[in-house]
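Following: one structure in structure tokens, then a few remarks.
Right, subunit A next:
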Amino acid sequence: MGKYFYIALTSIRSRLAYLAEVGSKTIFLFVVLYIFLCLWKVTYAETNQTSLGGLTLKQMLWYLVVTESIIMSLPTIATLVDQDVRTGALAMQLVRPMSYPLNMLAQTSGERVLSFALNFFVGSIIALIFVGPLDLTWSAVAMFLMLLPLSFALDFTIYFLIGLAAFWLEDTTGLTLIYSRMTMILGGMLIPLELFPEGWQQLLRVLPFSAIVYGPARAFVTGDWHLFLSVFLQQVVAIIVFTITIRIVYNLALRRVFSHGG
Partner candidate 1 sequence: MNGLTSYLKLAAAYIKINFKSLLAYRGAFISQMVAMFINDFVWIAFWCLFFTRFPVVKGWGVNDVITLWAIAASGFGLAHMFMGNALTLPGIIMRGELDSWLLYPRAVLPHLLLGRSSASSWGDALFGIVVYVIFVKPDLPHLLLFLALICSVAVLFVGFSVFTGSLAFFMGSADSVSVQLRIAMITFSTYPSPIFQGFVKILLFTLLPAMFVSHLPVSALRNMSMLDAFYSFAGAFCVLFAGILMFYLGLRRYESGNLMEMRG
Partner candidate 2 sequence: MDNAVSVTQLAKNFVLKKRDGIRWTQTQVKAVDGISLSIEKGQSVAFIGPNGAGKSTTIKMLTGILHPTSGEATVLGCIPWKERTKLARRIGVVFGQRSQLWYHLPPADTFELLSKIYEIKKDVFESRRDMLIERFQLSEFLDTPVRKLSLGQRMRAEVACSLLHGPEVIFLDEPTIGLDVIARQELRELIREWNREKGVTVFLTSHDAGDIQHVAKRVIVINHGRVVLDDRVSRVRRQYLSRKVLSVKYADTPESISLDGVKTLKESGHAFRFEVDTLAVSIEKVMSEIMRIGSVVDITIEDPPLEEVIAHIYSAPPAAAAGDEAEEEDDDGEA
């Protein structure tokens, strides 16, 4: 276990050097959050409501801070796996004592956590300026802190699977794009699920996208216990399902490596 922690730490340390990235993220987040603020301000005013989809304007903006931070923190998991598949590096990793997926998870988690923390920090300051502080409860924070790592892990499993498709596909960037866009739209990045058309909401709550984006963000902003439970359960089940899928696909892929000579 210590090995994986060390890997994660080294990854974080190397990322700290990329300070220019921070600057550009700040600008982007500022632009995006400002625009959303304008949009929702106008919407709340026009519908003459203080609460839309169960959120006040303040909660809405903080919700968007979390969703944006999650989406923007995504490391290039699928690309890394894809590259390792094509260069044969994956085949070489078979000899190492650490199993490849765990290795990759440790490596990218460091990046993801740091990236998220940075995005969230910047986003929070912007939100504080625009709408002021959120009424946080400790339970909301606790729920959020439990859902977030699972959200990252779940996202990882899916991107890892996409990366493994490199064994069979010429180019996985198309899949990556489609999945990331679906996460954006169907995961509630731009608009919470409650504001989707009624018919959609049932379906969307079941799909993994909402567990990755909507779930943690909503929990943070509302501290809703029932929501927490259902999202938590959903995440755990999804992780188990995808992990099993990875094992199956992984073994299929290894068999392919050995039969084709790498």
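Behind the choice of candidates: all candidates are chains of the complex that A comes from, given by their letters.
Here is the rule we go by: a contact is a pair of C-beta atoms (placed from the backbone, for glycine too) under 8 Å apart; a residue touches a chain by one contact, two chains touch by 3 or more; residues count from 1.
Quick caveat, the model's predicted, so the values are computed rather than measured.
Among the candidates 1 or 2, the one that touches subunit A within this complex is 1. Subunit A makes touch with candidate 1 in their complex at residues 20, 24, 27-28, 31-32, 34-35, 38-39, 41-43, 46-47, 170-171, 173-174, 177-178, 181, 184-185, 190-191, 195-197, 200.
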